[in-house]
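Our next item is chain A:
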Amino acid sequence: MATGQLRRFWDEFAENKVAVAALFVVLALVALALLAPLIAPQNPYDLSSLVLSDSRRPPGFVGSKGFTHWLGTDAQGRDLLSAILYGLKISLQIGLSAGAIAFSVGASLGAGAAFIGGRFEAIAMRIVDLQLSFPAILLALVISALTGQGKLQLIVALAAAQYAYFARTAHGAAVAERSKEYVEAARSTPLSSLRVLFRHILPNCLPPLIVVATVQVANAIALEATLSFLGLGLPPTEPSLGALIANGFQYMLSGRYWISIFPGIALIVLIIAVNIVGDQIRDQINPGLRR
Partner candidate 1 sequence: MVSFIVQRIAQGIVVMAAMSLLVFLGVYAIGNPIDVLLAPDATQEIRTQTIARYGLDRPLYEQYGQFVWRVLHGDLGRSFVFNMPVTDLIFMRLPATLELTLAAVLGATVIGIPLGIYAGYRPQSRTARWIMAISVIGFSVPTFWIGLVLILTFAVTLGWLPAGGRGETANLFGIEWSFLTGNGLKHLLLPALNLSLFKLALMIRLARAGTREIMLTDTVRFARATGQSETTIIRHHVLRLISIPLVTVFGLELGSTLAFAVVTETIFSWPGVGKLIIDSIQSLDRPVMVAYLVLVSLLFIAINFVVDLCYVALDPRMQKG
Partner candidate 2 sequence: MSEPLLSVYGLKTNFDTRHGLLRAVDDVSFSLDRGEILGLVGESGSGKSVTGFSLLGLIEAPGRIAGGSIRFDGQELVGASIDILRSIRGRRIAMIFQDPAMTLNPVLTIRQQMKLAYDAHQSGNTGDFTARALEVLSKVGIPDPAARIDAYPHQFSGGMRQRVAIAIALMHRPDIIIADEPTTALDVSIQAQILAEMRGLAQETGTALIWISHDLATIAALANRIAVMYAGRIVEQGTTAALIRAPRHPYTQGLLNSRPDRFPPKAKLPQIRGAMPSLSNLPQGCAFAPRCQFATDLCRSAIPPWSGTLHDGFACYHPLERTP
């Protein structure tokens, strides 16, 4: 994409004030997550820094370490603000990694299937279709149950549940592309045919894939949170936003709302902001779909 094109893309994007605000929110949250070790008042993973008598304190409580817990503390006595910043980091990490893996695997499979054609294409896309008819949550649930707890396992489970969306999209775009003349011409030699795949087919699949990617990153974050909430995601020693919410759930009925609610707000702000940005990108790439 040429700079001029990018420029025009941004100008159109900037026309939608809500989308710009959402993009700002996303960037701010990413920055906060990256800076978590520097700006968080406490390292929530350092068990020695936790004081049990400070647990489940409401927002504004001044802890025994002398600083104010602006968002209160959780059942282990963690400062919630710090836990949220660290949790945000983990949620983003997992969402982005899962999205990236699903993207590469799915796009290669979809474009590759369209490129190779024949029986491989038929079988691969049939499997993809079959998988798409199953809800991602169920797949992620089963896969993470099979692979057990852990960050890597979780990323694999999410990617495995989501690659099919990318494969479907890439396949569709690649099929449209392969019928074009220059592709036909370039395929005559085996060496140049790989070149065609990487230089022509994949780049042309990119715009629709980017649209899918934004939606799927948001979905991956939501899925991760759901799995962690169900106790199938990350171990409680390294809580993501979902795990924080799950930890606080049991205390909510007794009115200690903050342990679940604040991480939850961080989570939905992140997800909604990514979705709004994604919607705007989709509208710009696919004007036909504009509502």
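Basis for inclusion: all candidates are chains of the complex that A comes from, given by their letters.
A few comments on the model shown:
By our rule, contacts are C-beta pairs under 8 Å (C-beta built on N, C-alpha and C of every residue); 3 or more make two chains touch, one makes a residue touch a chain; residues count from 1.
All values derive from a computational prediction rather than experimental measurement.
In the assembled complex, chain A touches candidate 1, while the other choices in 1 or 2 stay out of touch.
Those residues of chain A that touch candidate 1 in the shared complex are 130, 133-135, 137-138, 141-142, 145-148, 218, 222, 225-226, 229-232, 242, 245, 249, 252-253, 255, 257, 260-261, 264, 267-268, 271-272, 275, 291.
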